[in-house]
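Only a single protein chain was left out; the remaining protein chains are all shown in position.
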């Protein structure tokens, strides 16, 4: 029966898809025993097999679905299951980290190892070196046995002890290696490209009729995964970005008509820029990929900046790397990095030049300082709160893997951990809505106009 | 009609109450206009008057309510309303901070002022000095006019620029002063005692037929407010506590059989202790008020500690200040502080002495270091993430106040801001459930036994 | 009589000049009274008028001077004098900060104000806005009265509350302004260019027969002032640089053959690069302006880098901005900034490109991350130790000014504060000696070869 989605908003229509079920490898036959908790009379810590949590919790929103005879959108709830598919005590798994650095990678790695070792008594967890490339024999990278001793304390380190790389690899070779290593659960930590690679691996596994679970942990410092409220590392990123904003503000106020520009991560979504702006009170202009801006013209950015300078003698600008790409990249002939991401033009340097020229023409002396702290930010160790979040994601991932689920990523929605089908998680990017509470708060924090577009 | 609550758990029964409605002072007749957003065609940023968000989002939990013919529990959703009760541009309000310090107080103060000034164009926001005592004329504390200039940058400072004090004051005098100052909205930031004081003020206002709103912002570093997932300052507190745990661990490992004890905040709830334990990987024992423990006997704490020392030559203990009170306070003749809180016995020093005696008897040389970092923790500036949270709480509070709501606190549940009736918020304390995901994570992080109780 | 300097090293010959005397405006007739200390029987805190401290304290070095019939080189010792030239209680002074930011500027400003106000009872200290430009009436910058209230807490802020600018201004107009403001002591905080400007001002004052003292506080984050062991801000700079090195190391180890390059301040002297290298243990190559390097050839930098990569699979490079300028700037047609400094070519980006090309030719896959944290570093608040040092420099400056000395900068040598004639301080730059203990330590810390020059 076809669903009647008329009258639903785009966002609502998308949510209809979340009710997809999660793929399972087979029947769960092993008991999960958390150090004899059950003997103490409690099983309340197990999450029932079919438990789901609502994706929409505004009552008016739910009612719209009900009025369309649609089920309220929900996701499978993550957590420890009473019955396991893989045998605890002998399930071998592997961890791979791919793409750019993100705070918390080592916390995720460590917690998967600890969870396997202590909770499920699995002695063998392999670490794959330098991303998917580590699966390819020709590269001669050693596979690393990850023990509790080896991962002790790594949660206080930035980066990834496994190393990383961009780009996918031959799926057939990867699955050959999984089989050779007798791996039963693969934990793939990475972004969109990595997860698409993981889906291909999962298809190859399925094609061969193998019983290997593929679990994704979405790594996106940009926080741009759909149906997931928050991704690990984002909090650390915007927290650390505050230092650069402080520097930019200090520089800006130290010169007559001083300007500080901070370029922050955010290819298609401005969450880091917006949150860093909110967390300080020093930003006067925040530019994000979601909102186009004109440079010239009455409402344009440059005249607005000029007004601010005249009034206050300094200005701080935060710009997400993906903002204003129409000015700096050739959309007809894009370049791509090995992960398949479009190479972005440098909007920060472009703005710096444009501002310089504009103020020169206006005879306003200035001093412009441009900061690009990306590598310093993404290589940081996670904040304590982020660190806990990483551990929990990792724990949920291992619960999911041991239960024989596959083709999912661990998500976080409305304060709860969820299972999100990989194809759904990678279907589109989450973005800042222009009339959302988040963006309105940014407008109020900066005092910037609603738009830099001329009519 | 009486509700049939049979078969519902205690937690579920309590949730039934959340459907209480929020008190309003009267009809909203003023338009709220956010810098002509509506002219741009959007009203999507306003939260509908009767919007509610679900308090339970596990589908199985909701179904239990439905099967009892009960409405699914929900809370009013916080946020900007299209119609206001108080006139924007001329509504005078007052802010008071009470009780012990908590990271983020200044961020809350600043955001209320900024919100009043820029969003609602209200020029006058008063700061009351030193808690409720500042309302009392006899104390001769000046009332402070809080301007954007005055609050600039205070979000990076710990403490409260207003000062604070414990204890409530004569409600009649307080309301007299509110009337004298022509205050229309009172923002009371404080804990249980403060909120009870606020309820008394609200009753006195009501008795006199005045139209003054009383809005609470729950301040509890312990994170122990019912129906509220997270309270401001908590994240900063456990983040900062990690430094003390690091110190305790460093000290413990530097001596043969070295022991580090860190006492953390947590009068009735162990959230800070539990989260700090999870955020590091150095804690071996975490003791919280929710879980009794024996000292002696096979399963008792001391023999378990001894086992750890023999095996690993050092141990780190985190103990919440309210843990094990049966050992250190006279429950029959309790002492109270001016806020009405029972004065706790010092479980940290008690443990230190007990451990010392025990190990001496066992002829195990040791070196015990005891850290009590409470003042250092609670006086910190908020982390960037906490700072944003404080700002948002404050913004929600002002939206609520301007809409003429009263007798509520701003809450946060399942990732959304809510209105919680004051009497509900103060009705009981939120605690860590022994079989919750949080506590299970602590058990796995520490490796400590499920219980220190002998059968 | 001509001095016989034969047999003395270059460094020794230079030291002969330090025995120059400091210029004084006239006889000191006012008593300095530190809160009646003298009444308590002690005058031991006053530094005798003619006290000097040795510039060389190796006995063998001193003997060389003695054997040449030369006086052992020494500098006038800084500190409070018993007799003052200017009347305490009514001496007006002015502070100006020039050139690029440096950690500690606000600490220096604050301490001059506090010292004037509390120690010498001088109520009026002016702050000149935006460097020497602030003296020029046409610029319409207000002169700021600096009170203890206004400077409270600024020691915890980076930057300068006065603002800064590059370049000198019309000396006649500056002295006119000093006269108009009735300034008796000018405190000029800045680098070489600023101090040369200060000398010109002093000459103009002298020409007019005015009694105005000009005291310099040398600001050079590069630590490159001759006859001065340490300049303020340097410690903060290399301490903060450690974070970027940590980031570069984290990035480098996360990729196969990963390389992290950190460009640090150091136009002609590599002190920040060298100290940051020593303070971490992650740097493998440290390149400084003092030591030329070849890129190609057996001993060249690129082949040495390749060897390291083959052996350890990653490398971290720290390069001072002034290193290898022969590769990136046209020494025949140099460009200058408004401070008169040669504009440096970007050696960091150059190295990045060269390395990339070289490894490509060698078929070694790599991932190179380039960090340029200069603005983040120089805008930091000072470390506690640097902050104390700034305060002491400022105190010494005020003691010098009140005693009627002029044309000097406050120095620090062999653990003591000194007076250094301005022309001596600006005569040449201090550099790292290739066989010094500092550089040998760097060689041992990095394991890099003694030289990257081919024979």
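For reference, chains read A, B and C in written order, and residue numbers begin at 1 within each chain.
Everything that follows uses one rule, which is that a residue touches a chain if its C-beta (ideal position, glycine included) is under 8 Å from a C-beta of that chain, and two chains touch if they have at least 3 such contacts.
What you are looking at is a predicted structure, and each value in this text was computed from that prediction instead of being measured.
Partners of the chain left out, restricted to shown chains and counted across the full complex, are B, C.
Of C:67, C:147 or C:281, it is C:281 that touches the chain left out of the display.
For the chain left out of this panel, the touching residue among B:110, B:369, B:405 or B:430 is B:369. Checked against the full complex, the candidates C:17, C:139 or C:383 give a single residue touching the omitted chain, namely C:383. Across C:53, C:150 or C:328, the residue that sits in touch with the chain not pictured is C:53. Mapped onto chain C, the footprint of the missing chain covers residues 34-37, 40, 42, 44-45, 48, 51-54, 57-60, 62, 74, 77, 79-80, 110, 114-115, 118-119, 152-153, 155, 229, 235, 238-239, 242, 275-276, 278-281, 383-385, 387-388, 391-392, 395, 413-416, 434-437, 440-441, 443-445, 447, 450-451.
Think of the hidden chain as still there; on chain B it touches residues 101, 129-130, 133, 141, 157-160, 163-165, 243-244, 246-248, 250-251, 253-256, 258, 260, 367, 369-373, 375-376, 379-380.
One rule holds in what follows: only the chains that are shown with their structure count from here on.
Separating the centre of chain A from that of chain C, both taken as means of CA atoms, is a distance of 44 Å. Inter-chain centre distance (chain A to chain B, centres taken as mean C-alpha positions): 29 Å. In chain C, no residue touches at least two other chains.
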